[in-house]
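Just below is one structure, and these are the notes that go with it.
All protein chains but one are shown in place.
Let's turn to chain A:
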Amino acid sequence: MDKTFDWLNPFASIDLGIGEWADGIKGWAMANRSVIQPLKGFFDGVIARIEGALQAVPPVIMLLLLVLIAWQAAGRRVAVLVFCCLVVLGLLDPMAWSLAMTTLAIVISSVLLCVMIGLPLGILAGKSDRFELGVRPVLDTMQTIPAFVYLVPVVMMIGIGNVSGVIVTIIFALPPLVRLTSLGIRSVNPSVVEAARAFGATPRQILFKVELPLATPTILAGLNQTIMLSLSMVVIASMISVKGLGNEVLRAMGRLDAGKAIVGGLGIVMLAIVLDRITQGLGRSGRQRGHRHWWQTGPVGLVAALLQKRN
């Protein structure tokens, strides 16, 4: 401690050594690496398989597939937009499509894990005020703490590569899904839940037959946000050796190559628009779709109608 203690500025002369103490986490992480490695291997395999599948599909087929999905989920106009975005993405650079698929694989892996973790947490938070109260500061931390802070400990523990990339992405992208799932559950009309109770539904039946279906548009809005946030993490994740469009931007920055940066950046934007429009289309309520089931609209509806006509 400093000898000249200044009462007006006490903070400058007190050092509790929190920084050094926290640095111990790094040591602990390195010491425990062996525990994590098998898990890491498993997830690495999963991500590699997703990427392999995405890369194996010829770009034209993939493009058509995505357009069809967009048409089914969000209608014809969005399908046209998605088509344009994907064509632009492909024309940006000969390598752009392949890089985009790598990025997409990371995003898909992160979002899948986010759903598996976030949905149950969100439901719990929607049901219990106490849990919501406890989880909220954690979510705040996850969303606001700069990514660089946890980048290093994660790398120390797990090593560089896709799995670390997915983990840092989850930390950043998970909160909106939890928050909006909780909000969705909480904003279900209580009188409908009461009616379900009055007709003898179990808590489980109330959750799956009433609360979750009615909360779906809100939950999908959360999923949409989660996807957008995980896309915005791809550049930072590329610092720990995650390949894909983000890596292009990072390398371009290192070489002050503005052209390459724009190519990578625009690619991310195109991918973002595609994923955003598709998931937004999913979130529309039944009434907005004119009370038709999903199989009555889009390409599936068209095929079904054609088949029916032939019979």
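Here is the rule we go by: a residue touches a chain if its C-beta (ideal position, glycine included) is under 8 Å from a C-beta of that chain, and two chains touch if they have at least 3 such contacts; residues count from 1.
Throughout what follows, contacts and distances are computed from a predicted model.
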Missing subunit (named according to UniProt) among the choices "Stage V sporulation protein AC", "CidA/LrgA family holin-like protein", "Na(+) H(+) antiporter subunit G" or "Quaternary amine transport ATP-binding protein": "Quaternary amine transport ATP-binding protein"
From A:L39, A:L133, A:V192 or A:L302, residue that would touch the chain that is not displayed: A:V192
Given A:L99, A:V115, A:V154 or A:V210, the one touching the chain that is not displayed: A:V210
Chain not shown: contacting residue from A:N32, A:S128, A:T141 or A:T202: A:T202
Footprint left on chain A by the chain that the document does not show: 189, 191-192, 194-202, 205, 209-210, 213-214, 286-287, 291
